[in-house]
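A single protein chain has been removed from this complex, and every other one stays in its place.
To keep things simple, chains are lettered A, B and C as they appear, and every chain counts its residues starting from 1.
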Amino acid sequence: MKRIYFDNNATTPIHPEVFDAMLPYLKDEFGNPSSIHWAGRNTRKVIDEAREKVARLLNCDVGEIIFTSCGSEGDNLAIKGLVESKRDKGNHIITTKVEHPAVLTTCKYLAKTGFDVTFLDVDNQGMLDLDQLKKAITPKTILITIMFANNETGVIFPIEEIGRIAKEHNITFHTDAVQGVGKVPIDVKKLNIDLLTLSGHKLYAPKGVGAIYVKRGVRLVPLIHGGHQERNRRGGTENTAGIVALGKACEIAHRDMEQEIKHLTALRDRLEKGLMGKIPHARLNGHPKNRIPNTANISFEFAEGESILLNLDMKGIAASSGSACTSGTLEPSHVLVAMGVSMEASHSSVRFSLGRGNTVEDVDYVLEVLPPIVEKMRSMSPLYSAATGGAANISFTESGSCSH
Amino acid sequence: MKRIYFDNNATTPIHPEVFDAMLPYLKDEFGNPSSIHWAGRNTRKVIDEAREKVARLLNCDVGEIIFTSCGSEGDNLAIKGLVESKRDKGNHIITTKVEHPAVLTTCKYLAKTGFDVTFLDVDNQGMLDLDQLKKAITPKTILITIMFANNETGVIFPIEEIGRIAKEHNITFHTDAVQGVGKVPIDVKKLNIDLLTLSGHKLYAPKGVGAIYVKRGVRLVPLIHGGHQERNRRGGTENTAGIVALGKACEIAHRDMEQEIKHLTALRDRLEKGLMGKIPHARLNGHPKNRIPNTANISFEFAEGESILLNLDMKGIAASSGSACTSGTLEPSHVLVAMGVSMEASHSSVRFSLGRGNTVEDVDYVLEVLPPIVEKMRSMSPLYSAATGGAANISFTESGSCSH
Amino acid sequence: MYSEKVMDHFSNPRNVGEIENPDGVGTVGNPACGDIMKLSIKIEGDVIKDVKFKTFGCGAAIATSSMVTELVKGKHLDEAEEISNNTVADALGGLPPVKMHCSNLAADALHAAIEDYKKKHTK
Partner (left out) sequence: MYSEKVMDHFSNPRNVGEIENPDGVGTVGNPACGDIMKLSIKIEGDVIKDVKFKTFGCGAAIATSSMVTELVKGKHLDEAEEISNNTVADALGGLPPVKMHCSNLAADALHAAIEDYKKKHTK
């Protein structure tokens, strides 16, 4: 069966060059990087080299990179580590309603432990209102944490402007750039970013490794206390293979970025236009222009997302609805809800997130396969017959909350 | 050149069976375990299977295992997560002076943020005094965290008794069992353990994965807030390959344990007796009997540890002095210092930690190679000529502190 | 995630549609959960002669809808009323825990349809 992977925002396959680069560190070069003997000696060097490669992609210094185990750890370290180190300066945090759970849950937790958190709205295209941000700033604001690009819609936030505003007010600025790094150019100096999170498995490195950029001078209380690794900022024996892989992935991202942006934008636009043209009642979620090049989030109203995905899967096509991380719940996407998308339309959304391996044929196959699937699901839908039969709504017995 | 690896307490090579088990998840089975499509669907199942294997090794339920990224994360999650959830019940923590930095630094950090921490002494064989433990308990004690086996000396603590004492006093008991799991049988139910940390790369799984056991009913505040992974107790996309590897490693440890204990004990004893017999002024650090089977820590007085290691390395033998994690410092081992070993003898210590691949030939090679090395280093040592020349001490200009 | 039986009912759902001039109709669900089911029944002599469903929802919602129509077709109303959401889940070989609470409402839709029928016919 054909296998087409359109779920690269959930996780990416490992790039073959990355796999080759990491393999020796799963085999003979297994030593502890802190060891002085043959098994470990070399690994210290390759970790430093990987750090350089990550730094080069972000345009920062090697000493400003801390390796972590994933994006979520990075977000927690950046946010908790920063607010704890600045607790005497204030207790106010600004973030948005559309952050990834790694940021959102962390901020909600902090809100229960003595911090004030402002959750900014977004408009119906998922965009931020900078005036709202400025108004939210108080003398007690110590951290602004706003994502670089949204994982569900791909919408890119005005990071440079946010960086400038934060700097003017002497507030630390963290950005969860898990969906941005590797996909679009990011220059932390130019964008005035103080803290940035990235995750390996979103840019063709394996799961189990990530990194944060910490601008020189920004102090963090460690999340994982322990040995002297990462200059005392993150304990734990280094995951050499993962770190080498992340370095290689960043090197490749840097090398191939321009070409990949063209490649993905072309495919994504072809997919999007094709679907919108072929399927009635399809609407784009998110800003049409201001997006990372690989993501299309579309609601096929009157057809439910999961059932579309299951049908796509039966045809070998992997896509997702909402964020993969929240698929343990039935609640509609908090991102789409924050954008004012109706409950039904939220539940009708499908996210296509393309990757380096995808081709025009992949896109055309989806364009061929998806319309009849949506048609089939709609023919089974009581909402669709009600809507097309003229009645705008049907009445039904509500069955309590869906969180449990 | 011969390559003999005697540094398994620092990190182990990946077991070939483990490598084979994890490989598919670095290749085709790369999906996000939260995804419903072909790329991810299978990975949810294999993670659950890995969880079962870890649980079986420890004799607990699958629901009591949380996967982490390393031992240090596990220690931080167990300790910080527990004391935060029990903060209203008290603020006193009991630990020992000989814990790994992942526990020690965490406890020192907590001591600066409102917690009282008692650091228990050990005797000159590295053993704990249970009466001292009992006396340290106060009505405010909420956590006892004491390691299962010491990474430097291999000394095993009286975990069952500690578990009983903790239970009697209704105090949560955490044990850092990073050096115990896989080497000796551990039954968390029988030992009355509430929280236990393990790390993959100490039992032939790769670096970048670990787990903690959390007894049903014990509540932890997450260290990494985020998605619904690990039942909301640890956010972050699961490191499927690492988790599968850890499961396999636990399965193998369970299967081969009896035989490996015999194998390692025989080799270790041969090494130890041989060295003590052939090299004068060699003394064992740690209890002669009460130890994990793979570890021998010996001070070769008047010869410095690192210089011995460098010489061993030139002969292809990998060993270590102190803990690999602290090799970023020049301070003597905090473990040996706590045992009352002199500064000079601490700096003369070498740790041999054996593993499954080692043979009698390996041991005999070390027995052949090491005595002349020690002899050479001693012949260069001003301490040795002073000592053997009859003068017990030499006088010298002290050069400040060595921590920096 | 889903058992084979669930996937079978999902991909080849039985009795999809709406009965013209039904004797009873039940519609349940919650748009927040993304599951809405509409079940219509035809009754002859207290026996369910025909039953059809339309469902907007996930795999579990569609499969349970399909399964409940199979379970009740030809059954006496008294028997049909005994059928619970758990009966349906069991008949499908189980559902993922997260789906038990919300997407497993087909029996509720059935009971609503029967109630609707009774309301109309006991005047």
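To be clear about the criterion, a contact is a pair of C-beta atoms (placed from the backbone, for glycine too) under 8 Å apart; a residue touches a chain by one contact, two chains touch by 3 or more.
Quantities reported herein were computed from a predicted structural model and do not represent experimental measurements.
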Checklist entry - Since one chain is left out of the picture, which of the remaining chains does it touch in the full complex? => result A, B
Checklist entry - Given the contact definition stated above, which residue among B:N32, B:S307, B:S320 or B:S353 touches the chain not shown here? => result B:S307
Next on the checklist: Among B:A266, B:M343 or B:V360, exactly one should touch the missing chain; which is it?
Outcome noted: B:M343
Checklist outcome for this item: Even though one chain is not shown, chain A touches it at residues 36, 41, 44
Checklist outcome for this item: Note that chain B touches the chain not displayed via residues 302-307, 310-311, 314, 328-332, 342-344, 346-347, 379-385, 394-402, 404
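In the analysis below, only the chains that are shown with their structure count from here on.
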Item to check | Arrangement of touching chains [line / ring / star / complete / other] | outcome: complete
Checklist entry - If you average the CA atoms of chain A and of chain C, how far apart do the two points sit, in angstrom? => result 38
Checklist entry - Approximately how many whole Å separate the CA-defined centres of chain A and chain B? => result 35
Item to check | chain B and chain C, separation of their C-alpha mean positions in angstrom | outcome: 56
Item to check | Of all residues in chain B, the ones touching two or more other chains | outcome: 36
Checklist entry - Tell me, which residues of chain C touch at least two other chains? => result none
